[in-house]
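I'd like to ask some things about the structure below.
As you look at this complex, bear in mind that one protein chain is not there, while each of the others sits in place.
A and B label the chains in the order they appear, each numbered from 1.
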Amino acid sequence: MGGKDGFGPIPIEENEPVFHADWERRMYGIGRLVLTKRLLLLDEFRHAIERIPPAVYLNATYYEKWMLGLYTILIEKGLATPDEIKGGLPVELLPTVRLKPTAKASVPRVKPRFKKGDAILTRNFISRLHTRMPRYAHGKHGVIHADEGIFPLPDTWAHGGGPNAQHVYAVRFSARELWGENASPREFVYIDLWEDYLEPGRGKSTRRRAGS
Amino acid sequence: MADHHDHKHDSDDDQAAARVKALEALLVRKGLIDGQMLDLIVDTYENRVGPRNGAKVIARAWTDPAFRKRLLADGPAAVNELGFPPGPEGVHLIVIENTPRVHNVVVCTLCSCYPWSVLGLPPVWFKSPPYRSRVVSEPRAVLREFGTELDDKVEIRVWDSSAEVRYLVLPMRPEGTEGLSEEELIELVSRDSMIGVTQAKSPGAKGGSERRA
Partner (left out) sequence: MTANDPIPNPSGDERTFRTPWEARVFSIAVTLSRHGLFSWDEFREHLIAEINGPDASPDYYQNWLHALEEMLTDKGTLIADEIEAELAALEADQPHPQKHSHPPDQPLRTHPGSQEDADGDADTGD
């Protein structure tokens, strides 16, 4: 693996791993760079590594695995052909990867269904698949406190079902809603919930109407 | 009986130690890990990352209103200013401030999620079933077990970190600390006050939490 360093200094992190060869250090830096620049998602990288045939996988060192994973993705995204990789070109390709906007595996732009102040009702799941909603919060009324951004849904993603990226909200529940009328009126629980867990709730929204 | 419990505990530990040793040997043989990397990580979380990081952030927020504003608006960026980059648990840190009217406390009812980069690893009690289940339903009683009494009029907010966000409580600056330097203020910011089970320490207090009037 040769080629010029066309993309600036590689940032060194605090706990830099030990490298047994120079190419390993470069591979580490390349891997970090493509992840940091969001050229691909960690999940894609991980899945590519997982698809290395077991006989190869078990004998490869971990930087060899990174290399193989990255090659796989370059080919699958149409950024390199197998011949180019055989010819030892992929390092030269990386500046190209960085420049091509289509190469960016950015966080998908998904419109939020809810906004701050919206009244919601959490769903009541029977199946154990939906792991990130605490049991005490099923089937409860709450109010959206904040939109925390877009994240993959672990229920499907971690079980091979794709990222299913969606908004996650901090939702405010009153203690009385969760625990009954004897609870304090001055206690609230905020839970971070994926959009799939929520339905619009009936009842008063605390959102200000435009113009009021 | 204490003896019986200790024996079982020891033998469970011996079994676990053997399994971990076997697991590590396998993973090293497969080229997946390196013993030195493991040592580095252990060292990091035993000696280099801990609640003192968070205490520095809090003390800075107490003395620098512009920093406080930045901290509340963008936790990771502000924390990074002090040289604490996010750890493996992610970059989504939200700082929540305590006020005379609102007191915040953090939990992870599902497992043990915790803002490692500013607080290090969580104490055993934070990961325990009694804390995780009771603080959401009876926070006032739980806080009392940590020596914290809150007036009934104070609103309590319990934050359950069920997703990617990690929460850090910005405790109120104790009274009578106007003359203290940032270094002296750092000493008053306990780990527990950044989780929310206590207030920050009073100057001159013997390590316990401040009692509210």
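By our rule, a residue touches a chain if its C-beta (ideal position, glycine included) is under 8 Å from a C-beta of that chain, and two chains touch if they have at least 3 such contacts.
For clarity, every value in this text was computed on a predicted model and none was experimentally measured.
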Chains on display which the left-out chain touches in the complete complex: A, B
Given B:M37, B:L72, B:V102 or B:M172, the one touching the chain that is not displayed: B:M37
Touching the absent chain when the full complex is considered, from B:G54, B:G120, B:P139 or B:P174: B:G120
Contacts of subunit B with the absent chain, listed as residue ranges: 10, 12-14, 16-30, 32-43, 45-46, 48, 88-90, 110-113, 120-121, 123-125, 127-134, 142, 145-146, 164, 191-192, 197
Touching residues (missing chain, whole complex) on subunit A: 14-16, 18, 31, 42-43, 45-46, 49-50, 54, 62, 65-66, 69, 131-132, 152, 154, 157-159
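Rule of thumb we're sticking to: only the chains that are shown with their structure count from here on.
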List of subunit A residues in touch with subunit B within their complex: 13-15, 17-18, 58-62, 64, 131-134, 136, 148-149, 151, 168, 170, 172, 175, 178-179, 183-184, 186-194
Residues of subunit B that touch subunit A when the two form their complex: 30-34, 36-37, 40-41, 44, 85, 92, 94, 109-110, 136-137, 139-140, 152-165
